[in-house]
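Heads up: the structure comes next, in structure tokens.
Removed from the display is one protein chain of the complex; every other protein chain stays in position.
Order of writing sets the chain letters: A, B, C and D. Residues in each chain are counted from 1.
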Amino acid sequence: MGISNAFDFLQNHVYYIGSFGLIFIGLFIMLVKHNLIKVIIGLSILETGVNLFLVSVGYISKGTAPIFSKSAMEAAPMVDPVPQALVLTAIVIGVAVLALALSLAIRLYHHYGVLDLRRIKELRW
Amino acid sequence: MSLELLLIVAFGGALLSYLFGKICPQIRDPFAVISSVALAVMMAFLYGKTMESPFYFGFLGLPLILRTNMLAWFFAMAISILGALSVIFSWDYVKDRERTDFYYLMLLLANASMLGIVFAGDFVSFFVFWEIMSWSTFLLISYNRGRALGAGMKYIIMSIVGSVSMLIGMLSLYAIYGTLHIATLSKLVPSASSGYLLFLFILFGIAFAIKNALMPLHTWLPDAYAESPTSFNGVLSGMLTRMGMYGFLLIIYVIVGAARALNLGPGIFKFNYILAWLGAITIVVSTFIALLQNDAKQLLGWSAIGQGGYMILGIAFGTSLGLAGGIFHTLNHAVYIVLLFMSVGAVQYRTGGQRDLDSLGGLIKRMPVSFIGALLGISGLIGIPLTNGFVSKWLIYKTLILEGHPFLAFAALIGTWGCILYCYKFVHHIFLGQLPEKYKMVARAPFSMQLPMIILSLVILLFGILPGIPLKVINTIGTSFGFQSLNVTTWGIASETGTLNTINIFAAVVAACVIVWLIFKAGPKAVPVAQEDTYAAGAAIPKDRYHYTVDFYNPLYRMISPYFKDFIGGFCIKLAGWTQNVCHGIRQMYTGYIGHYVMYIVLFLALLIFVQLKWSLW
Amino acid sequence: MVNPVLLIAVPLGLAFALPLFGLISKRIVKYIPVVAFIFNFALALRLIPDVLKQAIVVEIGGFPPPFGINLVAGPVGVLFSALIALAGLLVAVYALAYITEGPKEKYHMLYLLLLAGATGVVLTGDIFNLFVFFEILCISSYALVAYIGDRAGIESAIKYLIQGAVGSSFLLIGIGLLYGLFGTLNMADLAQQIESASSISVFVPMVLIITGLGVEAAIFPLNAWLPDAHSSAPSSISAILSGIAIEVGLYAVVRVLFTIFGATNMFMFFAFLGVLTLLIGEMCAFAQNNIKRMLAYSSIGQMGLIVFAMAIATSYALTGGLFQLVSHTLGKGLLFLTAGYMIYRSGSMEISAFEGMGKRMPLTSLAFTIGAFSLVGLPPFVGFPSKFLIVRAALAKEEILFTVLIGLVLLGTVIEGAYFFRVVQVLYFKKANGNSERKDAPVAGLIPMVVFVAFILVMGIYPQLVIEVLNSAASELLHRMEYIRSVLG
Amino acid sequence: MRAIISLFLISVLAWGIATALNEIPFGAAKTKVGEYYIGRGKEQTGASNIVTSVVVNYRGFDTLGEVTVLFVAAIGLGAVLATRRKKEKRDVEPASLVLYTGCRLLFPLILLFGAYIFIHGHLTPGGGFQGGAVVASAFVLVYLGCRGRRISETASKTVESLGGLVFIVVGLVGLAVGGGYFLSNYLPKGELNSLFSAGIIPIIYIAIGFKVGSELAGVIDHLVEESE
Partner (left out) sequence: MIFVVSLLTLLMLSAAIAALIFKDLMSAVIASCMVSLIAAILFYFLQAPDVAMAEASIGAALVTAVFIIAIRRTKRYEE
């Protein structure tokens, strides 16, 4: 009983756990770490988690990839293609943000010589 | 003669004189004078007319309306005449200053917007003109730089507070009655609940009390008067401050109506009683603070606060006599305070901006016209018979006594007593006593300054001897508020409880003068000596000051100075300091550290989710 | 019939083509944004009469709404597009002379893309599409904030970026949850399926989305990036960030709250939040000595006012809120533009460095003064009718609570007046120390200022000019069902 | 301290999201939109990869935005790093011969692979973005292996611009000929599962592939140049 329950639970939730685990770990990194690069790593983990979540929302049990190849035409239900399309977009947006963030980090390092965010607060109040 | 044309002339005159100043400065001053005089002349033709016409439909579906009636005409006439005189006075006064174009623009704009206020037939246009008046005045008060900046800030902050509270009041009217047309409102509002009327009175009252410098909202006035250009003081003190009076009349007697307005609140905490007591407190406190001043313009400023108290006392009781007194006092005060400021201005003009009473003195021979002006001005201010102040003060005293308020009457009396002291100090320190060495070569004021002073002096005497001229107009205003008509004669007022007849007084004074003249004539002939030809009982005459204008009322000062300070002004300064500290405290929230900022975002989210999960608030 | 999609496609296309123009001639590059926004503004104006009758729904790719992406050019969308195009045009003209250093070509591209993104946000009818355009807007503003490349610029850009990225991640999670729940991304379709926003499963995505969008909309605890970013960006960009970017963020919040979720029960909370935002913004602005930070905090305050107005949620209030939005765009845009040249002239952002500017740059100072007066809400400038409407709407509620709140709002106005008038005094009534030669901004800088001033005056004196559009925009926001019907048929 | 607060806040978030997720069972079929795409995608767009048909056609506007985002990031990165660029040429140590030759050899192969991915986007998994990324990784390889090699900035800019313009122009042509719809698939759909099918989809994906490839390569180029 217990085992099969656990199995069911895992079956139903493992992707959610994985994705939100990533999201929260990423968020945690952003909240507590002082190093800018580390914060950006957190952001990238957070984005990966979000993407994973989006795709798992679109999953259909025992579905196949939404591609009509010549062999497997309409054999099984297909998974929802929409979240996949969204995630494609989200991945590209994520990489855009990360690249910009890292270039800013490099420039910031030129100016300040540190990446410790506690010491980069000339602008405040 | 339409009102639109009038306002176009007023505002157009302001803008055009600015443009002329930029294009060819020579014709700017004449143009400003001509336009303001023309305005006064046009205004005169409006006498006794009652009309109302929308001039603009564009504002959010609300027609903006101009209207005129006796009340509006009375104020407008005073505004335009005093404005014209101030413009004439400015001719020489600001000639050598920089940015005179700007000065003229703002002066005329302030004037024009005041006309707009009194002709406004609905609250939107009232408010719009009110705000234009506020910021143009702010810009003029700050004109002198230096300390004027602080004065300007005080003025504009209090002004904004006032207009904000007026905005709330006016829009609550709009929200409830769906109109802001004054005539319509005056039919609808009197049937509102007492609580709502009180709410209205408080909101509008704050706005008008600030403008009229009723204590405890007077803080802006002394500094603003002291620091603004003296040529503008005429406009500022004469009518601009008294727009508060106009507002009070409007809200109490036009919109709400005497029947409701005078019975609001329980027992002695009636709205108008509180107003009257505030007026009385204003009179006493500000009079004594004025006595302590050594700056001519500060002194006049405090005096103006006190005189504002008289006006409030006059209109607070809602009898036709008191109302006449209050409105008449508004006019009279405007006349003599403008005169006094002009005389100070003339002295300042010739002495290089000196307005410290202790450093002046003995200018009587050097500037006789200014002296006469100042003398007549203080006579009016004190209320010496045959000057205009006498009549209005008489009416106010009489109201207080008839209505059975001896304490208030006593307060008013104390005010007059203090008024005598500071008025004497004022005229003595400037014009009498020893002439300081450096002012020996001081010349007379230029004609452009003398002319308005002479006109105003004549007006003081005219209204003092023939008070019936303005009182007839004022009586019409009173009857339009629904009061019974007074029996106004050219010489004064006749009523069953006592008659004012200036012709008798005039006769008595003339007789006394004749007698005194005869006595002097009979005595030995006076020998005129030079002003500096002074003897000091054998001792060598010191080169520096030796006359007694310094520490004039020394014992009195020592007695009253601990009690009569501008506590409220001090409190406001402190309040500003506290606000600043609070602001500095709050901005510490933006620490500059990204971790905190991200935390704020997560916090916001978590808080919302937590509240909803826990309590299902939304 | 013109197609509203051109409002987005043309700036995008021109931005893509801009490097090619750059290959032909370096000098024509900077005129391309001007051309693009003249076109957009004309198009938006052309659309207004049609839109007032009936919202134009454009199906991208020819697929019916729940299946394809659609643009909804309703009164709100067109109003915002017109506003964006107007501000964009004026600031582009300003930038002709102002942007003289750095990779200019990239500046103009980013600028075009920023405003194209903003237009996309206000026109789109699909929530994921909104997210994408929002990212365009955000990312180009990150880059533009860092454009100068000094310490402050880079620092504020990275702060902005991190907060913005966290916000967009939340937004994306919220969108994912919504898609999981309702299986659609179309806003009208979502609105049709969501009856109540109170159940926790709808509430969580809603607050995620609100938080994500709120970061850009500068709602109170989410706005820490704003003063830094707005003060460190080039002034022309500050004008756009303050005048357009946060407004568009607010638009998105309002659209989500009103149209998708119909979250009437949250409005009271947002009214409080708005007042809080307003007070904190104004108080922080009051304590500033740096002109651009002051203006930035003042933007926070104005956003608070608009949020408050929107949260009253009556047709008057929405009209007032939208009007305030317009007037804020005009006023703040003008202030940042004028401040830009004053900073350029005095070499410092400290307010005390502007002493005697009234003599040194008379027209610029005059424009600044008018902008400041308008923001404070003095007649006859445009800030007055907008505040008038908001106060009236709050009082028409006839609740003590709203009366108290409007009192607090107007207290904020008093503080705002205090710091703006202080600057005006510094401009006009302090003697310039040192160089007091008279030299105004260049013509390309003055033209947009003059146009802004003209708009401020004309709309202030004749608010009827825009009130019809604002009214129908308000009713579009207020009536969800109308929106759903116009999209889904 | 901050860690504890953060953990608390995150646990609140987790609580809320877990509650919301209860309504979204994993693996259940639930969307009419997805069904619509799967059911009609073949006829309406002619692409056998439904994800591609969604990305390029049904939600083509998103993709336009997405391309723009990447474009913005590339320009922004250029702008951010721009002021440091005009430096003197440094002497870089040449890579070893094996590495150099290997890179030279692999480079065209990877490019070809990338091109394959984006050309067959409508048939097989992959498409413009993936292909573009593969192309860009070829350039990464060259930067790492053959130091000192640069792509011509003008060329990359031109490719970026043309890629974007092709997308927009293809879309705008739809306004004229495709029934007045932006980005409508007005070209003949062809036979399913053949290379020349799916109307405008391959064109757009090829454009995207070039664009993304050159943009990502440009990003790497900027960063590498900066870093040396």
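Please note the rule applied: a residue touches a chain if its C-beta (ideal position, glycine included) is under 8 Å from a C-beta of that chain, and two chains touch if they have at least 3 such contacts.
Treat the numbers as computed from the prediction; the structure is a model and nothing was measured.
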item	value
Missing chain: touched chains present in the view	A, D
Interface residues of chain D (partner: the chain not displayed)	49, 51-52, 117, 125-127, 129-130, 133-134, 136-137, 140, 216, 219-220, 223-224, 226-227
For chain A, the residues touching the chain missing from this view	7, 10-11, 14-15, 17-18, 21-22, 25-26, 28-29, 33-35, 37-38, 40-42, 44-45, 48, 51-52, 55-56, 58-59, 63-67, 78-79, 84, 87-88, 91-92, 94-95, 98-99, 102-103, 105-106, 109, 114-116
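Methods note: only the chains that are shown with their structure count from here on.
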item	value
Whole-Å gap separating chain B and chain C, where each centre is the average of the chain's CA atoms	43
Between chain B and chain A, distance of the C-alpha-averaged centres to the nearest whole Å	69
Chain A and chain C: spacing of chain centres that average the CA atoms, whole Å	30
Of all residues in chain C, the ones touching two or more other chains	128, 132, 135, 139, 142-143, 146, 149, 154, 157-159, 162, 166, 173, 177, 179-180, 185, 200, 203-204, 227, 284, 287
Per-residue multi-chain contacts in chain A, two or more chains	27, 30-32, 39, 57-58, 82, 86, 89, 93, 96-97, 100, 104, 107, 121-125
Residue ranges of chain B touching chain D (in the complex, touch as defined)	595, 599, 602-603, 605-606, 609-610, 612-613
Touching residues on chain B, where the partner in the complex is chain A	587-588, 590-595, 598-599, 602
Of chain A, residues touching chain D in the complex	11-13, 15-16, 20, 24, 27-28, 31-32, 56-61, 65-70, 77-78, 80-82, 84-86, 88-89, 91-93, 95-97, 99-100, 102-104, 106-107, 110
